[in-house]
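The structure follows.
As you look at this complex, bear in mind that one protein chain is not there, while each of the others sits in place.
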Amino acid sequence: MNTLKGIFVPNIVPYTQEGRINEDELRRIIQWLGQKGVTGFYPNGSMGEFIRLSYEERKQVVRIVSEEAGGRPILAGAAEPNVDLVLEMCAYCADLGCRAVSITGPYYYKLTQESIEQYFRDIAAQSPIDIVVYNIPAFANEISVPVLKRLALDCPRIIGTKDTSRDMPRYQQVLHEIKSQRPDFSVLIGWEELLCPALFMGGDGGTLSSAGVVPEVIMKIYDSARAGDWAASKQAQFKLLDLFSLMVNAPNFPEGFRLGYQLRGFETGRARFPLAPVEVERMGEIRGRMACVLAECGFPEAAAACRAATATAATGDQDNLSRIDIESIVRDVMRSF
Amino acid sequence: MNTLKGIFVPNIVPYTQEGRINEDELRRIIQWLGQKGVTGFYPNGSMGEFIRLSYEERKQVVRIVSEEAGGRPILAGAAEPNVDLVLEMCAYCADLGCRAVSITGPYYYKLTQESIEQYFRDIAAQSPIDIVVYNIPAFANEISVPVLKRLALDCPRIIGTKDTSRDMPRYQQVLHEIKSQRPDFSVLIGWEELLCPALFMGGDGGTLSSAGVVPEVIMKIYDSARAGDWAASKQAQFKLLDLFSLMVNAPNFPEGFRLGYQLRGFETGRARFPLAPVEVERMGEIRGRMACVLAECGFPEAAAACRAATATAATGDQDNLSRIDIESIVRDVMRSF
Amino acid sequence: MNTLKGIFVPNIVPYTQEGRINEDELRRIIQWLGQKGVTGFYPNGSMGEFIRLSYEERKQVVRIVSEEAGGRPILAGAAEPNVDLVLEMCAYCADLGCRAVSITGPYYYKLTQESIEQYFRDIAAQSPIDIVVYNIPAFANEISVPVLKRLALDCPRIIGTKDTSRDMPRYQQVLHEIKSQRPDFSVLIGWEELLCPALFMGGDGGTLSSAGVVPEVIMKIYDSARAGDWAASKQAQFKLLDLFSLMVNAPNFPEGFRLGYQLRGFETGRARFPLAPVEVERMGEIRGRMACVLAECGFPEAAAACRAATATAATGDQDNLSRIDIESIVRDVMRSF
Partner (left out) sequence: MNTLKGIFVPNIVPYTQEGRINEDELRRIIQWLGQKGVTGFYPNGSMGEFIRLSYEERKQVVRIVSEEAGGRPILAGAAEPNVDLVLEMCAYCADLGCRAVSITGPYYYKLTQESIEQYFRDIAAQSPIDIVVYNIPAFANEISVPVLKRLALDCPRIIGTKDTSRDMPRYQQVLHEIKSQRPDFSVLIGWEELLCPALFMGGDGGTLSSAGVVPEVIMKIYDSARAGDWAASKQAQFKLLDLFSLMVNAPNFPEGFRLGYQLRGFETGRARFPLAPVEVERMGEIRGRMACVLAECGFPEAAAACRAATATAATGDQDNLSRIDIESIVRDVMRSF
């Protein structure tokens, strides 16, 4: 048994002023995350805006990540528009040494569960690399539990699932109906709020966008759980909620997370998808509140950072916000556990 | 602090052949549940078909339950059609000595969150009895977390919430945003699959339809959790899943649970809402599978009961199914923990 | 063939200061609508807040309407909580001489189409009065077209349908699949925006909340269509859109329509379901805009009324708004066709 376990970080894609992929900054992000002790990486997921990149850009991203991964395993998104292109991307990822690929249900058209099952069967039969079935019903066709079960029991190449449905009962059904029969099947959670309960019920880990912004907190939830220190895991889980809520509810996912990366000191560039002027303004407020959120937990440094942000926001000087040192805030949060 | 804690059982309403409430059998059910050690009772909830009873019948049900509760606390549904009738029912329940009433969001019309908040404020200002806000968005208007938070912080009469949304992230937000600020606020779960994770994250208990059918299993999940034996709690939680799935997915809730009561030896009578002939047949199959579910867990008595059910179903003699002794099956399940 | 045809007006329920049904004002409304030439009446529909009345109040409403109908046919809502109560209400309406009853799909629980079909079959088999199947999926279980078709072809008591789904393709399917096989089956539309296209495609009429506020406009759409003057029917249809939009999108249906009745000179009393203070304020603005809407069409009296409303709103003196004479505005609108 070689089950996928741990935290795989879905990276942001930083852009240059010209709107191209900022390779240097992407390398710097991956290296930094590696130093923080994350398990592995997850390029070309929803967080990585795979849908807004060209095919060549998606290859570029996974190549860069693989070059900087430092031996950590890579779970690479490969949700291409048709079976042939999926298989081409699978081969590309296999050649780069990725551990597995992750494939969403098809998007845009509403398809039958029968066709979706056949789609994954066709891919699994030909893929040179292990596959994780990625369920994200808010954006793509849902993959039902019975379909997932048949795929898991019939297809050796399908080694796990990532679930971003927010649906905890579904997650438990997957553990109950599938993992009970195929114990090496990896059941990863893709929704931050559920990480601790998912691990508690028997899950294997997760791919969580927040892990790119506050890897310390996510790894605290995960490592404490692995060590059996559930009180610490729960405490970190609750501390994460406000920050996550600000990032995930900001206009136009994943722009709230882009703000988070900026606050951690990275040059992420502008969004590839345009924001309206009124939203650019709203994002400035959200950036300030992201510091205040931690301040409200009672950490003095956070309070200071929050006051600075608020004052800055009031005077309209948004640029100074990026100087907020949330790194030190997070350090204090970590020390407090 | 006098927080509502524990398992409040939402009872079925048994009917006579003439379609009236079967008082004797209802008394027998409440007494039996009391002997099983449940915390309290929850008449006139969704399980209790409050919507299909007349106003007088709802009073009759809560009166009977209060007479048989043997001192156990009662949380009584009071989701009447308008504020005056809600208050009338509140007074009635207060006179009977109920602990609190539970009130759903309004149903039928889609209302604004502002109006829903005002509705609960108006009731809370005048009610002679404590109130639990019951969120069940599949059937009635959702009550948003911000509205619930304002109600919890402003209205002393509102002492808790029951959440039947299946939405674990919401449940955690309620714990995080409300219970953290008002620790005596009771946060009850109303969805079976989430009982163990809800208790793990800090919840106070639940009102779960299955608790009327297999009180032993539900109390095992709850009591083990209270005792810190999470492994046993989780084990019982997973064992519950298949049975719950059969009951909740049977045609026309709560008819799947009615089957469960029948298998435990109660005369529940026919459904008040008609089933089509094809569904009556389907219910016969489901009744057989309910025994088989436990059999599949590997308990010999269940296997025998399941074979009997299957054979019976095959010969079309559905009536014999009611003789399946799932009581003994449950006893074995409990012994195995 | 005695097909239900024409416009059946769903009346508002006016309340006294004490919150009781204002009988005198209800009588005055029905008489006024009769003078305007509407086809018939539709008490105890969604507009009539049947769900917020007690059983006795519903009987009171239909009795009053029948006493004032002046021989015009009545289609009475009879969506009671269970089959026995539905049948009791059917008998009551039959005794009063109503033409037919209208029954929604069951609300609150999500039911199977099979059970819903059985529910209507059981009622149809025992009802002493003709039945219209009322499809309003926003508030109650949808009744699928195949179910409706079987009911229409099998049950003589089921003589028509009222469709409030906003779903024009469904409406056409009902005409195509059902009315083509049973030509006397009445296919009524329950959504204002679709009245003219529904009549154009072969529908029989409608039950439209706006018909209680601007019976002149609704009857213009209907009568012009019957006379083959489609240009006039379309013109009136487009003129209705803004007013309808304001009424239907106001907080807490049917409060926007209550405003409309007030502007026509009726004492409707407060809403039975509470509005938040912020919404009461918003309703004041909407009341003003309801006059302005017609003013924007270019009628001088409307412009004057609108300016008065705007000025009044600005000074916070909402009560004066009720003095706006939209009666004269409507008269001008009618004259302009």
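The letters A, B and C name the chains in turn, as written, and every chain counts its residues from 1.
What we mean here is this: a contact is a pair of C-beta atoms (placed from the backbone, for glycine too) under 8 Å apart; a residue touches a chain by one contact, two chains touch by 3 or more.
Not measured: the values here are computed from a predicted model.
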Contact set of the excluded chain (shown chains only): A, C
Options A:P73, A:G202, A:P251 or A:G265, residue touching the unrepresented chain: A:P251
Residue among C:V61, C:L194, C:L259 or C:M290 that touches the chain left out of view: C:L194
Positions on subunit A where the hidden chain makes contact: 19, 46, 51-55, 81-85, 106-112, 114-115, 117-119, 122, 138-140, 251-253, 272-276, 278-279
Hidden partner interface residues of subunit C, rising order: 166-169, 172-173, 175-176, 180, 191, 193-194, 196-197, 200-202, 230, 234, 237-238, 241-242, 245
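As a convention for this text, only the chains that are shown with their structure count from here on.
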Subunit C and subunit B - chains in contact with each: none
Inter-centroid spacing, subunit B versus subunit A (mean Cα positions, whole Å): 36
Cα-centroid distance, subunit A relative to subunit C, in whole angstrom: 50
Where subunit C touches two or more other chains, by residue: none
